[in-house]
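Complex shown without one protein chain; remaining protein chains in place.
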Amino acid sequence: MRMPGRHFLFVPGPTNVPDRVMRSMVIAMEDHRSSRFPELTRGLFPDLMKIYGCRNGEAYIFPSTGTGAWEAALTNTLSPGDKVLAPRFGQFSHLWIDMMQRLGLDVEVLETEWGEGAPEERIEAALRADKDHKIKGVMVVHNETATGVTSDLAGVRKAMDAARHPALLYVDAVSSLGSIEFKMTDWGVDLAVAGSQKGLMLPAGLGIVCASAKALETMKTAKCTRVFFDFADMKRANADGYFPYTPALPLLYGLRESLNLLLHEEGLDNVYARHTRLAEGVREAVDAWGLVTCCRDPRWYSNTVTAVMVPQGINGAHVIDVAFRRYNLALGAGLSKMAGKLFRIGHLGDLNELMLLGALGGVEMAMADVGIPVEAGSGVAAAQTHWRKTDTVVKRKVARSEVVYASHSTGSINT
Amino acid sequence: MRMPGRHFLFVPGPTNVPDRVMRSMVIAMEDHRSSRFPELTRGLFPDLMKIYGCRNGEAYIFPSTGTGAWEAALTNTLSPGDKVLAPRFGQFSHLWIDMMQRLGLDVEVLETEWGEGAPEERIEAALRADKDHKIKGVMVVHNETATGVTSDLAGVRKAMDAARHPALLYVDAVSSLGSIEFKMTDWGVDLAVAGSQKGLMLPAGLGIVCASAKALETMKTAKCTRVFFDFADMKRANADGYFPYTPALPLLYGLRESLNLLLHEEGLDNVYARHTRLAEGVREAVDAWGLVTCCRDPRWYSNTVTAVMVPQGINGAHVIDVAFRRYNLALGAGLSKMAGKLFRIGHLGDLNELMLLGALGGVEMAMADVGIPVEAGSGVAAAQTHWRKTDTVVKRKVARSEVVYASHSTGSINT
Amino acid sequence: MRMPGRHFLFVPGPTNVPDRVMRSMVIAMEDHRSSRFPELTRGLFPDLMKIYGCRNGEAYIFPSTGTGAWEAALTNTLSPGDKVLAPRFGQFSHLWIDMMQRLGLDVEVLETEWGEGAPEERIEAALRADKDHKIKGVMVVHNETATGVTSDLAGVRKAMDAARHPALLYVDAVSSLGSIEFKMTDWGVDLAVAGSQKGLMLPAGLGIVCASAKALETMKTAKCTRVFFDFADMKRANADGYFPYTPALPLLYGLRESLNLLLHEEGLDNVYARHTRLAEGVREAVDAWGLVTCCRDPRWYSNTVTAVMVPQGINGAHVIDVAFRRYNLALGAGLSKMAGKLFRIGHLGDLNELMLLGALGGVEMAMADVGIPVEAGSGVAAAQTHWRKTDTVVKRKVARSEVVYASHSTGSINT
Partner (left out) sequence: MRMPGRHFLFVPGPTNVPDRVMRSMVIAMEDHRSSRFPELTRGLFPDLMKIYGCRNGEAYIFPSTGTGAWEAALTNTLSPGDKVLAPRFGQFSHLWIDMMQRLGLDVEVLETEWGEGAPEERIEAALRADKDHKIKGVMVVHNETATGVTSDLAGVRKAMDAARHPALLYVDAVSSLGSIEFKMTDWGVDLAVAGSQKGLMLPAGLGIVCASAKALETMKTAKCTRVFFDFADMKRANADGYFPYTPALPLLYGLRESLNLLLHEEGLDNVYARHTRLAEGVREAVDAWGLVTCCRDPRWYSNTVTAVMVPQGINGAHVIDVAFRRYNLALGAGLSKMAGKLFRIGHLGDLNELMLLGALGGVEMAMADVGIPVEAGSGVAAAQTHWRKTDTVVKRKVARSEVVYASHSTGSINT
């Protein structure tokens, strides 16, 4: 049966596509080899670099996904048998490690508690121990979507520098880029991987990689097999504004519009501040419910996804299922070893307070339905209180509204 | 500056257009005189009749609005100088009366408290007093959008029958049709006026009138001037599946889809039950806030719009302005003599619990911001509690979900 | 059965909606009373005035059609019994006269051959004969869509001035505005009526009227009944950027985009030149087919629609039907006294050479199918030849292309 009203999509990706971006993708097809096509393409790369905070390097756009971009980052810069260092602290770091192994890399896994971030000290120790620099890469998932944990990349870089180790720093920025501050050059990130369907507010279908100048150097010697994901083909075609194969046109036009929104309208600093403030409200709600997040330490709190631990005796999947079927609300599931133990609220992309209030209200109803003792409205109230307290523009707005608000109270209004 | 996230539209019209209806309007233009065009047109009229609950009469679709449909209903069935009886109990009954007067009708106005519905006893009395049946029409706004009051049309019909008076019953169903039960034939309504932008979940641009067989008879003698709004031209062209002038094609295709949703997917009874249940939750919230509605008597509670009286010393327009500018939430203003005294929450069309929770949460924040002492989350909690209590399908759903919900907890999930 | 490929829409309205305009109408609903809404509205009116060439007056936008705009122009400026002068030379002048009569005006009809334009001399004579200035308006259809005839409005104005007659000049600009030059102020036009679905490249649903300052004066004394179409209500609401009733939002956003295209991108002079050149090509094709147009004198050739007379013994409707069913091509029919005698090719709006070549090719096939002896490709060739000859930018383009065209011949192209 039809479920009326708007679906509340609160998985940590794909995220809601803003109407303007949606509209921008309703395009007629065109020749991607035409003399006019580069007008579109050329503007995308420098703006992507801004999103990455990359001042020296190159970005590539593959008609693919984040998983494909993972593969591109690895195969273009490493050779089979190369040693890499990778902490595992959630499903996505796990899956990336799995890919590394299947690509023939020799992965030194740092097993880390799920709920913690990349362990800087252990990374430093491992690098210091690697006297002859066999480790070619340190692989960090910036925002572990499975646990709601954001690693401290500046800290990781500091650890690598302290160890004076030349390994490249590979980062999965899939669920952070465009939502959480990302400073590729400042943090010395060498390869950063993203997808279109998270902070970039697009459907899935683009796998994006940014490579530092240092990373691009390693391409020359990297022997992993790559054809579809070869940076060199991309680089050559991109130089003239083209792609080596037919690009996913609607997504490129959508990317143009989402970059406009992020960079030229809302502004990246405002985007980051919004994600921070909204996430804080969600965490206040979790606290008001008497529950805890999977993330154990505030220094790792994710501002794009919150994983909420359910009480003993409750299956988190039940909350998710009731939310989905009864309240038209999509939440993220606990994955792998977290299956059943938690549910996840994604709060990234094109989002505002009221959308989240609706979602938190829905979570409360679903939790009550499955037997979690939670006071109705308690989380909603906590989030409201936080957001009202932190609305720094309130004063200016109220002042202005004093002047304007009478404009609504007209009496000559027809049907 | 760009306001991120989805706009919360809670004015009592225009309402949210469902994605499917939006999609259905993205069409190439075509010849509205073609031999194929009637395939679209012909299906619309019988389905509109079902929405009206009309078993004997005709519906007309004007490229216009509810105001235009008002004019069509009046000019096709009345002559200048004709006497009509019209209770005035809100801005929309007021404006319709204003139109009647400007069209040269002699309106006997029954002044009624704003917040009450059509006064059946006084209507009956006026009709009884009209011994020689000079009154040609009784004009009732079914759902007075300005005050959140739904008149009792069955009661009005009973009053008319009790007075054994032959006047036609004219009804403004603009903010009720497709949301609240409407029984044109059973209630003996002769002319019922609607617009596309409320329960039909479309943009504005169609003015719709349904006329009973009795009303169609009066066309022959009605002398009010009409050309654009002439039923006769419509009737003649519609008979072959055409329109007398170029129709608003996207809206006709959108109407096809919204009729599908209302009649053939959700089902009218479910639509009405949903509006009732959602409205009850809103009223529980108002009660929890310690506030009252403009509607004074539960028998007139509107299930499509709730007008909330603000406390002394507060301007309702201030709440609306803060909600709009700070929280991306559109509320309805107090109109005319109600200006500043209330704000209105529209809850009709394509709506569900979580959308309303977001809106109620936003109302709470805006009220707090302008100094109305309201406990954070209190209204939200009251609505949640009501909706959980009244979700009749809960048991079935939970039972089914037991079987299914494990399907979410898979561990092999990539980016 | 599905007809594959793009439909060729060559009726003289509705016209093809450009993709960009189509996209601009895919919008979420919003409160048309909000403090933000006037940002949209306010820009529309001055741009509409530019399309009209009106430097002193006001434009109104009704959620309606051209027929509604006809009614608005008449009822706001005339009183029942007023005398007006109206040449009848096609179906649309006929229908407008019919409306005038139904509105109670006293119409002096100047019967004119279908295929000719407004007869300036007879208009002048009738005005001179009207010594005491009983004639309040002269009613001229600028572009008679039924016959492909464009009247000479400057000539009509000259005739009125020569007669020193104060009557207002009313013009139906439905199928000319935005396609053919229109100089409202220079030509002394007082009321000019248009619809959204022709040169403005939108779906039907907006009736537009522009009124001169002189016309606005007459509003005060005009006694025709009007409510929905009352200029005064519009004027009052528009002053603040609002409308007296719910506007057709998608069409307003679409209008914004189409005005951008016409005024700010292609430029009105280029739009007019394009329509002229395309129409000339069509007339060359008709000539090459050995057929004649309904328009008898080149001074009246329409640049938006060409009505092609079919030979004796052929029913024009047969051509149209075959074109529609077999070739996915919509042509305009002969109307009323022209029924069967002709078919019409609309060539207005968002159109270019190749679209017209496809249509002319389709017309040739349909004509051959029904037995009109026409040489295959002859009309297409004539149009091609004309367009190549008159492409004034050829030289510049070729010169530039010399430099650029190698960019297509790359060898490193994948799937």
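Labels A, B and C are assigned to the chains in the order they are written; within every chain, residues are numbered from 1.
In this section, a residue touches a chain if its C-beta (ideal position, glycine included) is under 8 Å from a C-beta of that chain, and two chains touch if they have at least 3 such contacts.
Source: prediction; values computed, not measured.
Asks: Of the chains that are displayed, which are in contact with the missing one across the whole complex?
Replies: Across all of the complex, the chain we cannot see touches A, B, C.
Asks: Please identify which residue in C:P87, C:G137, C:G195 or C:G254 touches the non-displayed chain.
Replies: C:G195
Asks: Based on the whole complex, identify which of A:G137, A:P244 or A:G377 touches the chain you can't see.
Replies: A:P244
Asks: What residue numbers in chain B mark contact with the hidden partner chain?
Replies: Here the touching residues of chain B are 19, 22-24, 26-28, 33-35, 233, 236-237, 240, 242, 244-246, 404-405, 407-408, 410, 412-415.
Asks: Since one chain has been left out of the picture, which residues of chain C touch it in the full complex?
Replies: Here the touching residues of chain C are 1-6, 8, 16, 18, 26, 65-67, 70, 91-92, 95, 145, 172, 174, 195, 261, 265-266, 270-271, 274, 315-318, 320-322, 325-329, 333-337, 339-340, 350-359, 361-362, 364-365, 368-369, 375-378, 380-382, 384-385, 387-388, 391, 393-394, 397-398, 400-402, 404-406, 408-411, 413-415.
Asks: Give me the chain A residues in contact with the hidden chain, please.
Replies: So the residues of chain A touching the unseen chain are 6-7, 9, 11, 13-17, 22, 25-26, 28-36, 63-68, 70-71, 80, 99, 102-104, 195, 197, 203-205, 224-225, 227-230, 244-251, 321, 324-325, 330, 333.
By our rule, only the chains that are shown with their structure count from here on.
Asks: How many angstrom lie between the centres of chain A and chain C, each centre taken as the mean Cα position?
Replies: 51
Asks: Starting from the mean Cα coordinates of chain A and chain B, work out the distance between those two points in Å.
Replies: Those two chain centres are 42 Å apart.
Asks: Just the number, please: Cα centre separation of chain B and chain C in whole Å.
Replies: It comes to 36 Å between the two C-alpha centres.
Asks: Mind pulling the chain C residues that touch 2 or more other chains?
Replies: Residue numbers touching two or more other chains: 22, 26, 28, 33-35, 244-246.
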